[in-house]
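Can you keep this structure in mind? I'll have questions shortly.
All protein chains but one are shown at their positions in the complex.
Labels for the chains are A, B and C, by order of writing; each one numbers its residues from 1.
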Amino acid sequence: MIIQLKEEITQKELKSLNEVLDEMNIDHYPVRTQNGQYQICTPKAEFDIRNIGHLDGIVDVHRVSGKHKMVSHKWKIDRSIIDIGDDVKMGDGHFELMAGPCSIESEEQIINTVECLKNNGVRIMRGGVYKPRTSPYSFRGLGMDGLKLFYKTCSENGIKIITEVMEAGQIEAMMPYVDIFQVGARNAQNFNLLEALGEVDKPVLIKRGISGSIDELLFSAEYIFKNGNEKIILCERGIRTFETSYRNTLDLNAIPILKEKSHLPVIVDPSHGIGIRKHVYQMTLAAVASGCDGILIEIHKTPNSAATDGQQTIDFKEFSRLTEKIKKMREIL
Amino acid sequence: MIIQLKEEITQKELKSLNEVLDEMNIDHYPVRTQNGQYQICTPKAEFDIRNIGHLDGIVDVHRVSGKHKMVSHKWKIDRSIIDIGDDVKMGDGHFELMAGPCSIESEEQIINTVECLKNNGVRIMRGGVYKPRTSPYSFRGLGMDGLKLFYKTCSENGIKIITEVMEAGQIEAMMPYVDIFQVGARNAQNFNLLEALGEVDKPVLIKRGISGSIDELLFSAEYIFKNGNEKIILCERGIRTFETSYRNTLDLNAIPILKEKSHLPVIVDPSHGIGIRKHVYQMTLAAVASGCDGILIEIHKTPNSAATDGQQTIDFKEFSRLTEKIKKMREIL
Amino acid sequence: MIIQLKEEITQKELKSLNEVLDEMNIDHYPVRTQNGQYQICTPKAEFDIRNIGHLDGIVDVHRVSGKHKMVSHKWKIDRSIIDIGDDVKMGDGHFELMAGPCSIESEEQIINTVECLKNNGVRIMRGGVYKPRTSPYSFRGLGMDGLKLFYKTCSENGIKIITEVMEAGQIEAMMPYVDIFQVGARNAQNFNLLEALGEVDKPVLIKRGISGSIDELLFSAEYIFKNGNEKIILCERGIRTFETSYRNTLDLNAIPILKEKSHLPVIVDPSHGIGIRKHVYQMTLAAVASGCDGILIEIHKTPNSAATDGQQTIDFKEFSRLTEKIKKMREIL
Partner (left out) sequence: MIIQLKEEITQKELKSLNEVLDEMNIDHYPVRTQNGQYQICTPKAEFDIRNIGHLDGIVDVHRVSGKHKMVSHKWKIDRSIIDIGDDVKMGDGHFELMAGPCSIESEEQIINTVECLKNNGVRIMRGGVYKPRTSPYSFRGLGMDGLKLFYKTCSENGIKIITEVMEAGQIEAMMPYVDIFQVGARNAQNFNLLEALGEVDKPVLIKRGISGSIDELLFSAEYIFKNGNEKIILCERGIRTFETSYRNTLDLNAIPILKEKSHLPVIVDPSHGIGIRKHVYQMTLAAVASGCDGILIEIHKTPNSAATDGQQTIDFKEFSRLTEKIKKMREIL
C-alpha cells in the first residue's frame, strides 16, 4: 500500500496517521522524493483500507499488490519521464541515444566524440572514468581528472554526461560534473551505493546485474526511490547464460516485461548485450523495435585503439549510419 | 575441406580421388544432395591442397576451417535460398511468415485460420499434429487424421504446411502432406531423426534445443546436410536461463551470429521466445529488426480456448495489426 | 489419483469402474506394469474419493497431488528396488557401481575391463555401442557387432551390461544382450523412445537432460512407467550452466531432491558431471556422500587412447583406489 501525503501535511496529521498504522500493526516507511511525500506500507495481512483513506493530510491511498511498491506500474499508471534538463528526456515516448567511449582517455578523444555526437543530433555522452575491472591489473580509468576534462568539453557544447559511480564515497566529488549517475552491472545489488544515490537529486541509470533477475532490478530501483530519488532509468545490458558465441545474452524480452511491471523508462546497452562490434548495429535496431526508451552505446573514433571494450565499440561512420536508421524505425513504430 | 565433385564424375575418377585421400590419411565422407556431390574431409593435420585440386572429376576444393563444414558460411559465400514452391522462399532477402495454431484441433479451426492467413497475405500455415509434451497425461495431437484434414484445406487454398515430425518412423506417412518438416527443440539432437530427414527432399526447419548452443544447432543442420538434404532452415525459439518472468529467453543475438557462421536462412519463433501473449507483438518486431528471414508464430481465433499454448497465442486481429507493421519495418530495413 | 486394481479384476468390474470415472468426468489412463494394474486419473476438479473406493476389483485408491503420479513418492512410500538379476540391485540401501569405457572398442578392451571389474567386486559394466555425437564426423560406435562382443565376455563372467539405446527401432535387436537400457541426456525428452522402453521388461536408466529440470526428468520416468515398465533408474550427470572451467556442473542437490520427490533409485555419473579426469575421484566421493544409490563411471586401461571421452576417464589403478574408498565411506554413511 502507498499512501500519498499532501505537501502541506502537518506534524499532527502525520503523527495521527502513524498511530493508526501502528495500531493496525502495519509496517510503514516514510519516503520523501523530489515529487512527493509518501508512506509505504507492507502489511502482513488483509485490512480495511477505509480506516486510512479518510484521515487528514492524505491525497490518496493505493493498494499495490506484488513485492515492488514505488517502482510498480500498479501504483503509478502514467509512465515516468526522466528529465535530464534542456529538453533531454527519456520515457513515455521520449527517446534518447547515449553514446561515447567505454573509457575516457584524453581531451582529444572527448572533443572528437562530442563532434560526432553533435553531427548526429545526440545529446548525451557516455564515458567511464571509474572502471570496475575483473582483474586488478587492468586499466582503471582516469578518475576525477578525467571527469573534469569530460565535463569541460561537454558543458561547452550542451552535451549531457552519463558516467559510472562505483561507491558512495565518490558521489559528492562527482556531483557537479555528472548529469546521470550510472550504476554498473556488478554493483546492481550494492545496496549501500543505491541508498546513497537515493539521497541525490540527479537521474540514476541502473544496469541489470550480470545474472540479475528482472525482479531484482526492480528491487534495486526501489532502494533508490525509497531513499528519495524518483529519477531512475532501468538498463538491460545482457545476461550470463551457457552460450559462449558472444559476450552476454541480450535479453530483449526484458523490455516489454519491465515496461509492464514498472512505470520507469527502460533503455538498452547493445554493446555489452552482444559484445561483438559487427553485430552491434543489428542488435541496436532490434532493441529499438522491442520498445525501449533509449540506447546506451559504445563508439570510438578508432575502436581498435580504445583503452577498453574496443571489440564491442563501433566507429563514428557506423554510428552515423545507425542513427539514421533508428530515426526511420522510430517513425513507423 | 570440401571437395565439390562434377555431376558426371566417373567411378574411376572417384576411386582415384578416394585413394589419394586414403594415402594422405584424410578421413572423408561422400555426400550427395539435391544440388551436388561432395567429399567432406576432416584431415587431422596440415596437408598440401594442391595434391588434390588437380585430380579429374573435381569442380573445386575449399578449405573450411572450423568444426562445421557444409553449413558453414566459409564454404558457401552466397546465402542459401530455401524454395518451398510456388514462389514461397526463405533466405537471402526472401522473408516469410508462418502462422497458425500450436495444435491442429478441427477442420473448422483449419478453415478459419487459412482464411485469416489469406487475408494477411501469409502463405505458410503452422500446426502440430504430433505434440511432444513434457507430461504423458497431456494432449498429444490428432496425428495423421489431423494432418490429412490440415492438408485438405491448405492444398485447396494454396497454403503451404509446416508441421513437427517426432521420429523417423513418421516421415514416410507424413511425406505427401507436408511442405516443411519441423524438428522440435527437444529433438534438436535426436541424431537418428536428423539423419532420416537428410534422406528426404523436403525443407527441414530445425529449432534450437532448449539449451542448445549455436554450435550445436549448426552441427544438427550438418547432420541433415551430410545425409543429403540441403534444404535447411534454422530457428531461434528462446533458450533456458535463470530468469522466470517469462517462458524462455528469446536470444536475438543468435540471428546475426548464425547468419555470420552459416549460409542457411534463420527464422524466429517469438511465441515460444517469450511465451506471453501480450508481448509477442513487440518481440516479433524486435526479431524482424534483428535481421531474420522469417517468423514462425502461434495464432488462434480464440486463444483462450486453444488446446495447447493458448497463453502465448495471439488472436487474428492482433495478427493483422502485426503483419502490417512487419511490412512497414521490412521496407525500411 | 492412482487406483490400484486387483490382479483378478474382471472385465465387468473394470467396465463399471471406467463408467464411474467417465460419469465423474475424470480423465483416466490404464496402466499395466510388471508389478500391477492401475488406473491413473488426472481429475480437473475436486471430487469425492469415496465414490470410487468402494467399487469391486480395487485394491486401493491414492490421492497424488502434484504433477507426477506413478513415479511420485507421495504414492509409493517404500523406495523402489531395481533388481537386475543375480542379486544385483539398486535402491533402498542397495548400491552398485557401473564402470567401463565410454565406447566399446575391441574384444581385448572388454576382456581387460571385465577383469578389472571382477578384481574390484563390480558387477555391472558400462560401454557404448551407439554413440550420440554432436558432430556427424565423429566416431559413432561399433553398433550391434560391438554389443555382441560385449555380451559374450560379460555373460561368461557374470557381469551385467548397461548400454545406450538411441531410438525405438534399436530395442528389439539389442534386447537379448542388454541388462539395463540407458537413455542418454540428449534423448531425455525423446518421448517416442521413452514410450517404447515402457513396453519392455528390462530396467531403464534415464539420464537427466543437458539442461533438464528435475521435474522434467520425473516426467520422462513417468512416460516409461505409464507405458508399463516400473524398472526405472534416474541418473544425474551434470547440467549446463555459465561456468566454463569444467564440462558440466554436477548437480548433487538433485540427489536428495529426487529421492524426496520419487521412490525410484537415483545414481550419479561423475565422469560427465565434471568432465576432468583428475577430479573424478573427488566428485565420486561427493556423490556417494550425497546419498545416491549407485555410480556410473568411465574407466579405461589407457584413458589417453580411449576412442571417446578419454579426458574424463580414469585408469584401472585410480578406479581400484576409488572403489576401496567408496566402501569405507558407505560403511559410515
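Note that in this section a contact is a pair of C-beta atoms (placed from the backbone, for glycine too) under 8 Å apart; a residue touches a chain by one contact, two chains touch by 3 or more.
Keep in mind that this is a model prediction, so the values were computed, not measured.
S.K.: May I ask which residue of B:240, B:259 or B:272 touches the chain that does not appear here?
M.R.: B:240
S.K.: Given the contact definition stated above, which residue among C:105, C:222, C:251 or C:269 touches the chain not shown here?
M.R.: Going through C:105, C:222, C:251 or C:269 one by one, C:251 is the residue touching the chain not shown.
S.K.: Please identify, in ascending order, the residues of subunit B that touch the omitted chain?
M.R.: 211, 240-242, 244
S.K.: Take the complete complex as the reference. Which residues in subunit A touch the chain that isn't displayed?
M.R.: Here the touching residues of subunit A are 27, 29, 40, 42, 67, 69, 132-137, 166-169, 186-187, 189-193, 195, 209-211, 215-216, 219, 222-223, 226-227, 240.
S.K.: Footprint of the hidden chain on subunit C, which residues?
M.R.: Looking at subunit C, the ones touching the missing chain are residues 211, 213-215, 239, 241-246, 249-257, 260, 273-274, 276, 278-279, 282-283, 285-291, 325, 328-329, 332-333.
Everything below uses one rule, namely that only the chains that are shown with their structure count from here on.
S.K.: Could you say which chain's mean Cα position falls nearest to the mean Cα position of the entire protein shown?
M.R.: B
S.K.: Report, in whole Å, the distance between the mean C-alpha point of subunit B and the mean C-alpha point of subunit C.
M.R.: 33
S.K.: Between subunit A and subunit C, what distance separates the C-alpha centroids? Give it in angstrom.
M.R.: For subunit A versus subunit C, the centre distance works out to 49 Å.
S.K.: Pull out every residue in subunit C that's touching 2 or more other chains.
M.R.: Residues 211, 240.
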